[in-house]
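Omission of a single protein chain aside, the complex is shown with its protein chains in their original locations.
Going by the order they are written in, the chains are A and B; count residues from 1 in each one.
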Amino acid sequence: MVLGISISIYSKTLKLGKLASPGPGLMPFLLGLTLSIFSVLVVARSLLSAQKEKGLHEEGIWFQVDIKKIVLVTGSLIMYALLLEKIGFVITTLVILLILFRAVGSQKWSSVLVSSILTVLFTYLVFVIILKVELPYGFLGRVGW
Amino acid sequence: MEIFSGILSGFQIILQPVNFLYCFIGVFIGTLIGVLPGIGPVGTMSILLPVTFGISPVTGVIMLAGIYYGAMYGGSTTSILVNIPGEAASVVTCLDGYQMAKQGRAGPALGISAMGSFIGGTFSLIGLMFLVYTLSEFALRFGPPEYFALMCLGITTVAYLARGSLLKATIMAVLGLILGCVGTDIISGKLRFDFGISGLADGIGLVPLAMGLFGISEVLTNIEKPLKRMIYETKIRNILPNGDDWKKSTGPIVRGSLIGFLLGILPGGGSILSSFVSYSVEKKISKHPETFGHGAIEGVAGPETANNAATGGAFVPLLALGIPSNVIMAILLGALLIHGVTPGPLMIREHPGIFWGVIASMYIGNAMLLLLNLPFIGLWVRLLKVPYGVLFPLILLFTLIGSYSNSNSVFDIFLMIFFGVVGYVLRKYGYEEAPLLLAFILGPMLEQAFRQSMVMSNGKLSIFFTRPISAIGLTLSIALFASTGLNVFRKTRNKVT
Partner (left out) sequence: MKQKRKRMWILGLTVGIGVLIYLNSAIAADYPTKPIEYICPFGAGGPTSLANRIMAEKLSQLLGQPVVVINKPGAGGAIAAAFIARAKPDGYTIGDVTSAGNGVTLALRPDVTYKNSDFELLGQYGTHFLAMAVKEDAPWKTVRDLAEYAKKNPGVLKYGSSGVGSATQLCMELFKLTAGKLAIDHIPFKSGPEITAALLGGHIHTGTFTWGTVKAVYDAKKIRVLALSIPVEELPGIPTFAQAGYPEVNLTAYYGTAAPKGLPREILNKLRDACAKTFQDPKTREAFRNIGLTPDYKTPEEFSKFMEDRIMVYKRIGSEANITLD
């Protein structure tokens, strides 16, 4: 498992920088090199320790991980980013809060609705009015705030 | 004794109701934005700048300055409570502060952090008052070679931040350095690693990176298991630090003040270094270095003091020479210029009222902040008891808003999410995020300083050793690096045999 990560890092290092000589390429090149060296070390180390502990079944680090939740959260974050400027702050925030509170947080519908609306109002108050931060309007224009 | 009459007049100015009020407003807003991740003092100060047009320059600067160090105070709050650094300087506080919160000791962490910040801030103010001009001369001696040495020192301390595998931490650091290369190369103007995406043309933003790597990945890590088995100890032990905490923190606070102040006076990045140099120093001289990273209060006391001391230090170049040491100071400079006041050596003579008024306001501001923050500790601690299922959407929301409001760019939000997921995966494999972030910050500065020095010396590496300050810095870094290397070598040798 540790192997997996190390290998992916290792392959990343294969992209060398541009031309060397104290130009823009020197640093990335050196860094790429360093990274490869270190990843090899990590791989080596995990191989060594794996040999020692052969027979012990590690609890995989992915054991009992609720992947669904992770995906859902990540997905809703991405959706938020995509829709934010199109639909505007208020609506998008409301939607994501509903999703997060309910689907991932397993709260009751009643409290979900209440807390989502309250949060949206609260954040609007703090950010837009007090701090005068610019949050997108979206195509609903003034209606959607 | 001119100084005393000056400071006295300063206090008279600050105690005028108008100034007092604006100081409070500034400090309050500052704390607010410090607590909210992503929104930094820069954005708020520039938005509120027009407000200062209508009031007197003293009042305006008092308010803006208040926002600045208020944000420094507030930044540690999120670091401790939810492992999201309020700004670059609070990253280090996340390491032990958050661990303390997990152990139910959020109160003491916040308390010590507030006290330390207060002491650090006040100390640097005293230093500022007396040493303003001497220090500015010293600060000017730092040219590219000196900065290079400083950054080297900084990078070697990064490894010290590791609480787990040193090797993995180093890998993260190298990764951080690589990420720092993304963007427009400062020296040649060429774009590196941008893959044609315009959002990357200026590199990866610190805010999306930090909030993704720390905040979002933390949330993901927490929700992967059923929420019932949730984190925060419900048994919150003390709200305030106890005697033992105080004893342990005194040393770090004293050292942190000095370190922070000295580093803060350096234009361009000194204050960022202050917190992790302080952390590394404390870890190195501690009798129990293994507690660091798992809730050692020294790891909170030192850095927090240091970064507030650095705030005072940052005013030195501005007030003494008219050179802002970072973007925030630049806004203050702008505010002063708009009012027709030119900061610099002449300022004391021509506008003593403003000079002393601002300094006095910083004392009062620090005191206000202490009074403001302490009662809130109880509130924050209670906040932690809220079920995570309710808490985490709010945390995520704030990171989203914070990241967007920082740059008005949806791309940054994507970046943040990306790093959040990456950070989550990396964590599972035992890779820590702090070294990456710090290396990311230092890397470009290191590279820039190196290449600038090369132009200065026409390609001769000897320039680093012929100049006293950089020679000292580099020797220190090499020594530190060697000693760490030796330790690792010894440890692996023992393991293998």
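We take it that contacts are C-beta pairs under 8 Å (C-beta built on N, C-alpha and C of every residue); 3 or more make two chains touch, one makes a residue touch a chain.
Because the structure is a prediction, the values reported are computed rather than measured.
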- Item | Residue of B:24, B:123 or B:142 in touch with the missing chain, whole complex considered | B:142
- Item | Residue among B:334, B:353, B:387 or B:430 that touches the chain left out of view | B:334
- Item | Candidates B:251, B:322, B:353 or B:387 - the one touching the absent chain | B:322
- Note on the structure: subunit B positions in touch with the non-displayed chain are 42-43, 45-47, 49-50, 53, 139-144, 184, 186-191, 198-199, 201-202, 267-268, 317, 321-325, 327-328, 330-331, 333-334, 337-340, 342-346, 407-409, 448, 452, 455-456, 458
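Just so we're on the same page, only the chains that are shown with their structure count from here on.
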- subunit B-facing residues of subunit A, complex: 1-2, 5, 9, 17-18, 22-24, 27-28, 31-32, 34-35, 38-39, 41-42, 45, 61-62, 64-67, 69-70, 73-74, 77-78, 80-82, 84-85, 93, 96-97, 100-101, 104-107, 115, 119, 123, 126-127, 130-135
- Message: Looking at the complex, which residues from subunit B come into contact with subunit A?
- Response: 29, 32-33, 36, 39, 43-44, 47-48, 167-168, 170-171, 174-175, 177-178, 181, 185, 187-188, 190, 192-193, 216, 219-220, 223-227, 388-390, 392-394, 396-398, 400-401, 404-405, 408, 410, 413-414, 417, 420-421, 424-426, 428-431, 443, 447, 450-451, 454, 459
